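Omission of a single protein chain aside, the complex is shown with its protein chains in their original locations.
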Amino acid sequence: MKMINAIIKPFKLDDVREALSEIGVQGITVTEVKGFGRQKGHTELYRGAEYVVDFLPKLKVEVVVNDSALEQTIEAISKAANTGKIGDGKIFVSAIEQSIRIRTGETGDDAI
Amino acid sequence: MKMINAIIKPFKLDDVREALSEIGVQGITVTEVKGFGRQKGHTELYRGAEYVVDFLPKLKVEVVVNDSALEQTIEAISKAANTGKIGDGKIFVSAIEQSIRIRTGETGDDAI
Amino acid sequence: MKMINAIIKPFKLDDVREALSEIGVQGITVTEVKGFGRQKGHTELYRGAEYVVDFLPKLKVEVVVNDSALEQTIEAISKAANTGKIGDGKIFVSAIEQSIRIRTGETGDDAI
Amino acid sequence: MNSKLKNIFGFKNSIKKISVYGAIISMVALLPSIAFAQELDTGDTAWMITATVLVLMMTIPGLSLFYAGMVRSKNVLSVFMQCFAITGLMTILWVVFGYSMAFDTTGMEAGVVNMSSIVGGLGNAFMSEITFDSMSGTIPESVFATFQMTFAIITPALIVGAFAERMKFSSMLVFMTAWFAICYVPMVHMVWSGDGALLWDWGVLDFAGGTVVHINAGIAGLVACIMLGKRKGYPTMAMPPHNLTYTIIGAALLWVGWFGFNAGSAVSAGTGAGMAMLVTQVATATAAITWMIVEWITHGKPSVLGIASGAVAGLVAITPASGTVGPEGALYIGIAAGICCFFAATSLKRAMGYDDSLDVFGVHAIGGIVGAILTGIFTAASFGGSGLGDNSIGLQLWIQTKGVLFTIFYTGIFTAIILKIVDMTMGLRVNEEDEHLGLDLAAHDERGYA
Amino acid sequence: MNSKLKNIFGFKNSIKKISVYGAIISMVALLPSIAFAQELDTGDTAWMITATVLVLMMTIPGLSLFYAGMVRSKNVLSVFMQCFAITGLMTILWVVFGYSMAFDTTGMEAGVVNMSSIVGGLGNAFMSEITFDSMSGTIPESVFATFQMTFAIITPALIVGAFAERMKFSSMLVFMTAWFAICYVPMVHMVWSGDGALLWDWGVLDFAGGTVVHINAGIAGLVACIMLGKRKGYPTMAMPPHNLTYTIIGAALLWVGWFGFNAGSAVSAGTGAGMAMLVTQVATATAAITWMIVEWITHGKPSVLGIASGAVAGLVAITPASGTVGPEGALYIGIAAGICCFFAATSLKRAMGYDDSLDVFGVHAIGGIVGAILTGIFTAASFGGSGLGDNSIGLQLWIQTKGVLFTIFYTGIFTAIILKIVDMTMGLRVNEEDEHLGLDLAAHDERGYA
Partner (left out) sequence: MNSKLKNIFGFKNSIKKISVYGAIISMVALLPSIAFAQELDTGDTAWMITATVLVLMMTIPGLSLFYAGMVRSKNVLSVFMQCFAITGLMTILWVVFGYSMAFDTTGMEAGVVNMSSIVGGLGNAFMSEITFDSMSGTIPESVFATFQMTFAIITPALIVGAFAERMKFSSMLVFMTAWFAICYVPMVHMVWSGDGALLWDWGVLDFAGGTVVHINAGIAGLVACIMLGKRKGYPTMAMPPHNLTYTIIGAALLWVGWFGFNAGSAVSAGTGAGMAMLVTQVATATAAITWMIVEWITHGKPSVLGIASGAVAGLVAITPASGTVGPEGALYIGIAAGICCFFAATSLKRAMGYDDSLDVFGVHAIGGIVGAILTGIFTAASFGGSGLGDNSIGLQLWIQTKGVLFTIFYTGIFTAIILKIVDMTMGLRVNEEDEHLGLDLAAHDERGYA
């Protein structure tokens, strides 16, 4: 099993979720994060003091899939999250050694 | 060392933490996340417009343990987080290659 | 490639980010988390009822780097986040099998 | 009609020496037949419209914010919803029958105890007798009726704090309707409707609502929270206020609005209103600082929730006294309220184990009792009050105590009966799952914060 | 000057029977030459200063909160900014030319339609004629001018809700300036400036601003939201309110402040103000509860946004009627407003497909129309109103309808023209990227919550 960790632009969440649903992914977990990267932040103003906010709001989408679904899932996310503009985000893949569904105790691919 | 990544129902946090304390786990890190899965979301209403909110509030509990403690820890979390109802969540396990305690510079099992 | 997962004290973020910039790390992702560990929480008061809040606000900094940059990056974070006081946090390292930049489709080290 | 006028000027029976409008009271007493013909005073009217606005502001948004901040975020809207719905519902009930039954004086006679001593009739139902010309003393009756309406709104709303986070919304509406009719309206009638009314004839001093409003609501809250049972998890699970800034803003608006409540109860813009404003401010400040100090000593640090609670305790305690005590009495009442309510809302509550979510009993019932009793002392001219007439302090203390006890038992019993019936017919409490999810989503399909 | 005084006392032509100040109206009518010499009444002045404060509070922070809570958090500040800037801008415009053009009566004559029936002149520009001595009836002219100023502030601010989350700030300021001059000021003049004014001469009853304020703003909002186009993503993307607690607090402050609006429109602290207060409270409560019930039935649960919207709908609908209907009429108006606005803001909006972000049309235009029309019925003495004079209900209904239709067309057309011009010259809408980012950062370099 693999854990796909995608950092995306917040307004792309619905697209990504739909794309994943289409290919049969049934569970995802989303976290609000702040991203720092090539994309420039914005300036904020406070009583004449301007300061640059480098961190931009992003969403981290975590999906665990079995190995066979990996490529397809990456594909789906990439496509759905792409705007072609800087700051679209990244996808990181790592290995998951074990999976358990708390409710039933199922493990492995059944637990995804 | 292993990283245990448990998605649980928010109100189960105290139980999980206690269960972990009991078996000697000394550190955990918790993140508020939104989960999408088999569990149905709820309907919200806005001036007559109903829309379904699919994402449910969940907590992600991250615990790094040494290999020997793995089974016991999974066991403890599973038990404490279980309600038997849909949406109880998942546990994902992955490998940790290195661990460092920032304060002391200790590494490996000592740093957990 | 490696994923460095650092739990740090919130007010250390700016220092950590600068330290990483200096060694050429171009992207990081930050999450607000709650940490439970050796560091003692604080007491809160509510109409005469005192209760202990064990969970402390921490930040989780995620950085993916290529293998060669690993040691240097850990070093930088450790140094920048260190106060010498309990609760400084931990660094966990795991393997990343694949990396994709959504905008361009680049993969591997190019995508970091 | 006449008795309404007397009410306006305070407690005719027991208080003789209230300067300025003392003269007017005599006038009214001497010439009851022309009372209705009293001329409109634009100053009094201006103040009373403003006072009405202020008392409404106490409930929405004042009390709503005070309470909403203290619950968990998943229930924040349910508190606002309950306060808002009560505001709407009580307005309608007040128009339909409340005003009539509270202030109708048919069949009342000084010293005679009959059914009319308890509650009035329906002659003025739907406010059918209020025309564009109707007067109440020196102000339009429309203003008097609306002013009193705002009291009928806030009193039930106060109870919300006791059963917060677990009562069914529909049952709440039914309970409140019955409680309004059975507990609130008769209490108003018995205390404020003039000669022949039960507590009025006893000589109970209650200028702005210590018994009618605060003890009444506070006891109802205690009964309700006991009958509903504790919130799931209480007291082992921490249930900290989700937004104390709302609570302190709410406390501030209560403080500000309370001048409408107390100084408005003079029903005129004269020295009575002025002194009520001054003593209200003094007692509130003193109680807030007292609570702060007591908490600082006992806990080691003073808290925002503490000082806010102290302020509300002071406002409650000065309410019955605000027409008849002076600045000195206000200081003492403030200190007493700060201390007593602090211990009631902290030690007493924990010792007894009931789950009065937002301390309606600890603050309103206890504060109301402290204030009602002390009114019997500090109204005395020797303490700078307006004087007890022919009564000694001891006698007045006994009268006040009688009034307090009556209110406690009257309200306690009827609240319990109403709740029992509602519980048996429709159930009082949301199911466990809904309580878990939070009332906002469970009962209203909304969340406070997206 | 004289007509201003008449305006103060309501609708001279059509309403004969308004007790207390009925007498004054006659006096004014008989002795126009000494009207200016009327003596200052401190009670009336006290109330009118207070009423002015209350109406200002309706916009900041009342309406601002009501609206700000409903937008997404990335646009929360933009709403506050728009309301605040409008408050500042309209104040200046009112001083510079608005007050003069609204209330100047030079060249007006009862029954004669000329340019002066539409809008006044610039004789009092910069309020140059207001001295420390100037009076308007029984209150200082400075108070009257400031009271009316607060209406000139809230009316444009109401429109903000329709184009929220997508209009350029600079274009908004230009649009509002033109709209104020072309749509607002003339409407005030035509309805309220007295004999010779167009709608006044028709006999249109609009005590506190059903046509002038609510239909005017509501129609402008509808035109604006259509011309700007839908928000990106509407209606498929969910755009839930980011903070309903703000919305309900805002609704509460609107409710509380509205007594300044309606009871203040009596321009005196008498029975007229008193009755306006009572009926405002009754209609508001009734509409809130009605909306709640209708929603409960149609959707299955009552919502906070629903009850708050219902309250505002009630406030809007009673506005034109508040000087002339009694409690009974207020009940019916409240029910009608609750039902009509509910369906307008839900079913109608979705059926038609326009994106009126915060339902300015559904609540203000529809509520205003319902109220304006029903005023023609419930003012009748047979319904407990102050009476229609010589008019039959049928005739008055026709007059009211004429007033409503005139307002709809007048405002609809001119709003469209102004927006078209602004769009062609500077553009109405922010670019897509800014809309995405949110107006707070895009237009103001700030975020609501750090």
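In this document, chain identifiers A, B, C, D and E correspond to the written order of the chains, with residue numbering beginning at 1 in each.
The rule we apply is simple: a contact is a pair of C-beta atoms (placed from the backbone, for glycine too) under 8 Å apart; a residue touches a chain by one contact, two chains touch by 3 or more.
In this text, all values refer to a predicted model and were calculated from it rather than measured experimentally.
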(request) For the chain that's been dropped from view, list the shown partners it touches. (result) A, C, D, E
(request) Just name the one of E:130, E:348 or E:380 that touches the chain not displayed here. (result) E:130
(request) Can you list, in ascending order, the chain C residues touching the missing chain? (result) 11, 14, 42-46, 50
(request) Provide the residue numbers of chain D that touch the chain removed from this figure. (result) 18-20, 41-44, 46-47, 50, 54, 72-73, 240-245, 248-249, 251-253, 255-256, 259-260, 263, 268-275, 277-278, 281-282, 284-286, 288-289, 292, 299, 301-305, 307-308, 311, 326-328, 331, 384, 386
(message) If the hidden chain were put back, which residues of chain A would touch it?
(response) 44-51, 53
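Following the convention adopted for this analysis, only the chains that are shown with their structure count from here on.
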(request) Note whether the interface between chain A and chain B is symmetric in residue numbering, meaning over half of all numbers used appear on both sides, and answer same or different. (result) different
(request) Could you find the two chains linked by the most C-beta contact pairs? (result) D-E
(request) Can you tell me which residues of chain A touch two or more of the remaining chains? (result) 31, 94-95
(request) Could you list the positions in chain D whose residues touch two or more of the other chains? (result) 444-447
(message) Once the touch criterion is applied, which pairs of chains come out as touching?
(response) A-B, A-C, A-E, B-C, B-D, B-E, C-D, D-E
